[in-house]
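Here the complex is missing one protein chain, while the rest keep their positions.
Presenting subunit A:
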Amino acid sequence: MSSAIELHINGQLLRVTPGTSVAAALYLAGDGSSRTAVGGQRRAPLCGMGICQECRVTIDGQRRLACQTPCTAGMQVESQP
C-alpha cells in the first residue's frame, strides 16, 4: 500500500489514501459542499460521474470536476465562492 497523499482543501491540510477523489476529500475535510449556487445555497456533488457539474471546484487555479479528479500531492482545492 502506498503512503498517504497530502493536499489542502480551502487552506486546511488533509491526508488521504491514494485513489481518493477530490469529491471525497471535500467530505473528509468539511461538509462535502463544492460550490455556491446562483440563489446563494451551498451545493454538493450530485451525479458523481462528470455530468451535472455541481462538484466544480478550483484546483491549483483551474476549474475542475471534483468527482472526476483524483487527489494528488500538493493540490490546492478551493470550494468557496
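Worth pointing out:
In this text, a contact is a pair of C-beta atoms (placed from the backbone, for glycine too) under 8 Å apart; a residue touches a chain by one contact, two chains touch by 3 or more; residues count from 1.
Everything that follows uses one rule, which is that contacts and distances are computed from a predicted model.
The chain not displayed here is annotated in its UniProt record as "Oxidoreductase", chosen from "Cytochrome-c peroxidase", "Oxidoreductase", "2-aminoethylphosphonate transport system permease protein" or "Na+/H+ antiporter subunit C". Summary of contacts with the chain left out: across A:7, A:24, A:57 or A:77, the touching residue is A:24.
In the full complex, subunit A contacts the hidden chain through residues 16-21, 23-25, 27-28, 31-33, 37-39, 41-54, 56, 62-64, 67-70.
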